[in-house]
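Every protein chain of the complex appears in place save one, which is left out.
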Amino acid sequence: MAPLLTPVLTLIARHRVLSVLLFLLIFPWLMPYEALAVNILIFGLYAVGFNLLFGYTGMLSFGHAAFLGVGSYLTGMSIVHAHLHWLIAIAIGVGASGLVGALMGHLAIRTRGIYFSMVTLALGQIVYYGFYKAERWTGGENGLRGVTVPAFEFAGLTIDFTNPVTKYYVMLGFVAIALGLVSRILASPFGAVIEAIRENEKRAAACGYDVARSKLLVFVLSAAICGLAGSLRAIHLSVVPIDSLHYLQSGQAVMMCLLGGMGTFFGPFVGAAVFLYLEDVVTTLTRHWMAVVGTIFMVFILFFPRGIWGSLIGRWERATTPSAQT
Amino acid sequence: MSTLIPAPTPNPEHSTSHADQHADQHAAPQANMQATSRRRLLQAGAAGTVLAGAPFAINIVRAQGAPIKIGFPTPLTGAFSAEAQDQVRAAELAVKEFNDGGGFNGRKVELLVRDDKLNPGEAASRTLELIEKDKVDFIVGSLSAATQLSINAVTRERKVIFNSISQSDAINEAKDWSPYTFHEALNPHMTAGAVARYAFPKYGKKVVYLTADYAYGHEMVRGFERAGKALGATTLADIRHPLGAADYSAFLPRIQALKPDILVLCNFGRDLVNSAKQATDFGLKESTRLVAPVLLFTSRVAGGADAFEGVVGGTSYYWGMEDSIPAAKAFNDKFRRAYGGAVPSDYGALGYAGVRSVLQAVVNAKSTDSDKVADALGRLEYNWYKGNQFYRKCDHQSVQSIIIVESKSKGMKDKNDVFSVASIEAPSESNLRSCSELGHKG
Amino acid sequence: MNAPLIQRHAMDVQADILIEARHISRQFGAFQALTDISVQFRAKHLCAIIGPNGAGKSTFFNILSGAIAPSSGSVLFQGQDITGLEPHEYARRGIAKSFQITNVFKQLSAHENVRVAVQMRHARFDFFSPRAKLAGVAQTAQALLERVGLASLGQKPAGDLAHGQQRSLEVAMALAADPQLLLMDEPTAGMSPEETTVMMDLITELAAERTVILVEHKMKLVMGICKTLIVLHHGQLLAQGSPEDIRANPEVRRVYLGQG
Partner (left out) sequence: MVELTPQLLGLQLVTGVALGAIYALLAVGLSLIFGMLTVVNFAHGAFFMVGAFLGIYFQTLTGSFALSLVITPLVVGSVGMLAERFLVRPLYGRGIDYPLLLTFGLSYVLIELMRVLFGIEGLPSSTPAMLRGSVDLGIGRFPLYRLVLIGATAAVVLGLWLMIEKTRFGLIIRAGSRDPEIVRVLGVDVARVWLLVFGLGTAIAGLSGVLAAPTRAVNPEMGITVLAESFVVTVVGGMGSLMGAVVAGLLVGVVFSMTSLLAPEFAELSIFVLMALVLLVRPQGLFGKAGLMG
């Protein structure tokens, strides 16, 4: 299969953002319904943001729901309470999650390994309770309702988010920008630095890189991208559930990354797509979806630790030279 | 679902209901489960291919005789799955009745059940799925304040009728409400009020609340205190506990020290089981009466007689009221016939009523158009299972009777005989918060 | 007339001394690893720290390279006190090291390993320009690989290289920053005799342009090539001087050959 696969993958590797976008353009046709496609778009982005930290820098955070949630809530609150334009609301959501990322990161990067995971978990929970308690602004456990964007004119045509297809393509716009940015960062010298840090912190420091500062930077970037995913989700669902801040939501990012292949560019997206699609199908088939999801998850960890996309790349790399980082 | 220890076996049926399946369900649940799954698989596949063909078809023109579709999002998995699955059974009963009665000029009804996992986000996207992919005409369902509010947020934006069958005060309020929003279930204000009016005069005026710290809990407390004021009850403390806490022992010493006449457990489901159980262990019942706004049939069965001994609470329905209410008798019998002798639970019954109201409105409106049906629902006066009900004009809250039950610990006839009906408060608009208070004009 | 002369003389001395350890002591809990060690290392000079196992060589090395801070005393580099600075600060001042346990980015290719190291000098926090654009960096990296004799293995993941090759790769990475001081902890540990000779040649070659400090417990190995030897024993400075002095030193003989 390698000879057949190689040229395709080489092409994808060369224009990874372009190819993913081409795919996403036709994506709604492949999905049973648009809302699922939008969900995959959003969680794909969420997983990509998480992967920046987990896959590329090797820091396993259990607090990433905080960024998804803060993005959602700040965007939602700007629309519901402050009646701001939805674009500004998104900007606020992303900014806020970046800020929270800076704070959490500043505290968390002092710790390593499982302790890092636990600190992020704890800080994430603190954010959760913060929003849970601010019932007046966030709606508390009931969630924030009424995040609606009225139909508007753009370049002569009416954009109405209650039309799922329109919504999908607008969201795709944002995801495209974010993916472009991530791809650029990974290809940049800084991208090399964070991979070096993942491989060997001591060595990176001996090379003269400020490990702590680099880690913090990735943390903030990752947070902002997850924040954008959150912002989009608020507009997509027109509600912000408190669950979006819960640590189980953080766990979902890990699952998606692993399923798709951590430390690969497409992996998280593939992971999110497969995860959500499976869940969608399995839940309608059987009430025992947890068992199915759990089993699939274990199978992957045992037999395909590099994830779906990662394993594909693996085959390919074995067939060719171990060069391109896709 | 085979169970090693007797426990109410939920019905595995998961999609549109047909009489023949109910027949074999109790013969061979497993087999039926698989049968169901297989059919679902086919359906999913079909739907998939169809939609893959035309993703942009947002409003497909429906041929005459095409089924009327009712979307039914409810937490089939998670903490309230028992109640949810009973809701489904009852809803399917309503659908079956309607179809057996010939449907709506030739059009049969199809119930599309979806698992919202008790997660508002999931509920919202499931509702989007039902509207976008399955093109449902109406939505009935939900089993928590949060999920019903997020379902409502989606439906009202798309002008789809949603008849909610779980409790919430917020959904009545103008902020969330829409002309397409209906509330079949009781709300905390009504329930708490009724329980207060029964319990405070009877058991004493010094009250402590142990409250799950979320809107539902706060709304319950508000309801009790409002009704309590008129009755001269005093609140010694309102202790807020984290939602879903497993251990309440840490809250109990203080309650002991307060020596209240009544301890109101303003929480739901498992929280209620846990707190009641542990309050019993701490010997609180010796001096204090335990009261719960909503005493769930299923929680009582799961929690056991000891924990709930002597606990008094409210409910929208208890099968035992059939002795005094003919409609209840009729409903129970239908349910028993369909499900091998099982009795409907409180929330289950709501599933039946929620669907049946919508279908009756379709008949009255002679249409499935949202606005026409909404109008017909607004005028509806019905008695499906517990006596006369109607939707209040301003907020579409179903005005209905409230049943006060006391948990039995001895002399039970069978595993379903868990409550004794202490009193039934007749339906009255005066027990609801006023329209103006909710922010509705006129 | 005299004053300026003296002053210039003083400056020359300053300039001539690259790194200096002043009264360095280090405890680990109750254990006294180093006691009051003061040594000066001159620029463009090959020097070795020797001593039997447990003499405190590695501790001293780690203090010089900034991996750990001394309990007391200070490290001066080009006359500046750099005690207790972050490891990366040491690197940026031109202090490079190769570790005792081989220490490379295992999953990255050999070339990428060196490239990252070289990149340090050019683009520290550059998020946007594609790596490939930094052509100079890639070439420098290639040159360094050639210098340590790994030119042909550039695309191999570092983890897959032979032990000796990984050590060489480390040297290449250490050289990437074009350091004035290169610290090497047992550079030939675990190497075959052939690899060892290659490495020693490389080291002498490198010492022509910069100060190189080796930590070594194989005495003979360094006798030949080093200008100065520093002998540690039980965490104390036993002797320092030219190989000849050291060889002649009875104390050292006793420690190493158990005589006297």
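Each chain carries a letter (A, B and C) given by its place in the written order, and its residues are counted from 1.
What we mean here is this: a residue touches a chain if its C-beta (ideal position, glycine included) is under 8 Å from a C-beta of that chain, and two chains touch if they have at least 3 such contacts.
As the structure is a prediction and not an experimental result, all values here were calculated from the model.
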| item | value |
| --- | --- |
| Displayed partners of the chain not shown (whole complex) | A, B |
| Given B:G65, B:G101 or B:P242, the one touching the chain that is not displayed | B:P242 |
| Sole contact to the chain not displayed, among B:A302, B:A330, B:V399 or B:V421 | B:A302 |
| Chain B residues touching the omitted chain (full complex) | 1-5, 7-10, 77-79, 81-82, 85, 213, 237, 239-242, 244-247, 249-254, 256-258, 270, 273-274, 277-278, 281-283, 298-299, 301-304, 306-307 |
| For chain A, residues in touch with the removed chain | 60, 107, 110-115, 118-119, 121-123, 125-126, 129, 133, 247, 251, 254-255, 258, 288, 290-291, 293-298, 301-302, 305 |
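The criterion applied here is as follows: only the chains that are shown with their structure count from here on.
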| item | value |
| --- | --- |
| Distance-maximising chain from chain C - centres being C-alpha averages | B |
| Distance between chain centroids, defined by C-alpha means - chain A, chain C (Å) | 43 |
| Whole-Å separation of chain centres (CA-atom averages), chain B against chain C | 74 |
| Multi-chain contact sites of chain A, meaning residues that touch two or more partners | none |
| Chain B residues within the chain A interface of the complex | 12, 14, 33, 37, 40-41, 44, 47-48, 51-52, 55-56, 58, 76-77, 81, 114-115, 117, 119-121, 124-125, 128-129, 132-133, 145-146, 149-150, 152-154, 157-158, 168, 170, 175-176, 214-216, 243 |
| Touching residues on chain A, where the partner in the complex is chain B | 28-36, 39, 135, 139-143, 145-148, 162-165, 233, 237-239, 241-244, 280-281, 283-287, 289-290 |
| Touching residues (chain side chain A, partner chain C) in the complex | 184-185, 187-193, 195-196, 199-200, 202-211, 213-214, 217, 321-323 |
